[in-house]
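Heads up, one of the protein chains got dropped from this complex, but the rest are sitting where they should.
Chain lettering (A, B and C) follows the sequence in which the chains are written, and residue indices restart at 1 in each chain.
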Amino acid sequence: MKVVVQEAAFDPYKEVQAFQESLPRGKHGGVVSFVGTMRDINEGVDVSTMYLDHYPGMTEKHIEAVCADAADRWDIIDSLVVHRYGELFPNDPIVLVAVWSSHRAEGFDACRFIINYLKKKAPFWKRETTPEGEQRWVEHNSRDAKAEVADLEEAARTA
Amino acid sequence: MKVVVQEAAFDPYKEVQAFQESLPRGKHGGVVSFVGTMRDINEGVDVSTMYLDHYPGMTEKHIEAVCADAADRWDIIDSLVVHRYGELFPNDPIVLVAVWSSHRAEGFDACRFIINYLKKKAPFWKRETTPEGEQRWVEHNSRDAKAEVADLEEAARTA
Amino acid sequence: MNITVRYFAGMRDRMGCSEANLTLDKGSVTVADVWAQASEGQPLPDSTLIAINMEYTDADASVCEGDEVAFFPPVTGG
Partner (left out) sequence: MNITVRYFAGMRDRMGCSEANLTLDKGSVTVADVWAQASEGQPLPDSTLIAINMEYTDADASVCEGDEVAFFPPVTGG
């Protein structure tokens, strides 16, 4: 398992290939990857730049916990997460999640689990700047966040 | 939508990046990709090379139909499939499925759908060679194939 | 009626060829008729998949002049 939280821009597919070099050859049957990229529009408003705030230390800790949880739940070979913070521009990769497994079903399940839980648990906050220079913190766009965290803890306990 | 069936080896992530260059910048929020690679063991038997037979024309036609079906079912931006045939070696990428979408849930669903249905409908056949030079056609390892195709047609009709 | 028959993978090995041109006398022909003539009366293996002009079908389907009928084992790609 490898988790990197960095300010520098990255090439997600170079990261996948570099990490794969460290794995035994011929053992994995599939790699499922998700690359989240910055869009130039959010909820109907144009966005020209984005700043990603984070809580150093807590971020890594919770992403690692999510990856470890995925490895407990599914039979996977390894996982890699790279997540940026700081200033981002449209089309920039924000996050990469890649999962190597013998069989594809486990890879899809684990990759989706990691990105879903990362988005719920890893302390990152997006602040968007419009072309007019207006800044706003992106708000959580689903139901009450506390209830969601409670659901997550409950799901983790009962799994 | 782009579907390529080729004999030559390929770098799946170069294909993803090259195809992405053709898409409008800043519009997709995520890319989900699956890369299936050749393992050096199958059902407990070592495998040193694999030959992938296919039905030229029918293969492309059915992969394209699966991608079109995915685009009907989910709100995705575009999809790319590259699949090899001919002689393969362990660790070689066999297939790439990549799906671009605004939101990740649709990307995961569509990518998984495409690889699952491709494996059921696209006419490819694997013949493995063991280190001792023994050759065997890989047999369908799930339940009765005809029932499965019927299930698929039924699912397609009622979706 | 002239028909092209194609075989793939294990079916090619079994039939000893990948493609054959058949002429059938009947006016109305099904896939089962094509198989019977092509195989000289062998039973069609249970799990065989069938395509007419690259579309999946079954042994009861009608075959027309110029059709390409393919017989092959369950697919194992991806």
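The rule is simple: a residue touches a chain if its C-beta (ideal position, glycine included) is under 8 Å from a C-beta of that chain, and two chains touch if they have at least 3 such contacts.
What you see is a predicted model, and the numbers here were worked out from it, not measured in a lab.
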| item | value |
| --- | --- |
| Displayed partners of the chain not shown (whole complex) | A |
| Which residue of A:V3, A:V16 or A:L118 touches the chain not shown here | A:L118 |
| Missing-partner contacts on subunit A, residue numbers | 36, 52-55, 57-59, 61-62, 83, 94-95, 115, 118-127, 137-140, 144-146, 149, 153 |
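To be clear about the criterion, only the chains that are shown with their structure count from here on.
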| item | value |
| --- | --- |
| Chain centre separation (subunit B, subunit C; CA means) in Å | 26 |
| Subunit A-subunit C separation of Cα centroids, rounded to whole Å | 50 |
